[in-house]
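The complex appears here minus one protein chain, its other protein chains still in place.
Here is subunit A:
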Amino acid sequence: MAVLSQDEFFAKLTDLFRSHEGKDHGEIFLTQKRFTGNNTSSPSAPAAITSEPLEPAPILIRATDGQSKEDRASKVKISTLVQPDDLDIFYTRYAEVCRSGMTTLKPRDRTKRKKNKKKKVGGGGAGQTSMRAVE
């Protein structure tokens, strides 16, 4: 699993989200963790909780479509490294890609409009009843 550059990662992540558009099921996993290289791959001494400040290290970002073993041939699994200096730029773009890709979540505007319509038509709600009581 080669580590991609940020531009390649975003391009593939956009493709990954797009491939899920119109489907009625599926999952996308995005993971982030501190990248400390291969030399510390076995965290055998985990007990020490140190208060010492950490050395800056890159963040490893992974994205996968969570395909099981049978579909491993078609599995999408991408990753990139983000240097500490690039975090802000990366996450701004990352948030944009995710927001535009997650199309099945509830949009904000529609719910607001519905609420307003209900208020106008129904005239229900606790606030308005209290207003009537005052009048």
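Convention: a contact is a pair of C-beta atoms (placed from the backbone, for glycine too) under 8 Å apart; a residue touches a chain by one contact, two chains touch by 3 or more; residues count from 1.
We adopt the following convention: contacts and distances are computed from a predicted model.
A.B. asks: For the chain that's not shown, choose its UniProt protein name out of "Exosome complex subunit Rrp46", "Target of rapamycin complex 2 subunit MAPKAP1", "SRP9 domain-containing protein" or "Dihydroxyacetone phosphate acyltransferase".
C.D. replies: UniProt lists the chain left out of the view as "SRP9 domain-containing protein".
A.B. asks: Check the options A:A11, A:V76 or A:C98 and report the residue that touches the missing chain.
C.D. replies: Result: among the candidates, A:C98 touches the missing chain.
A.B. asks: Would you write out the residues of subunit A that touch the absent chain, in ascending order?
C.D. replies: Here the touching residues of subunit A are 20, 23-34, 36, 40, 43, 46, 49, 51, 53-59, 82, 84, 87-88, 90-92, 94-96, 98-99, 101-108, 115-116, 125, 127-128.
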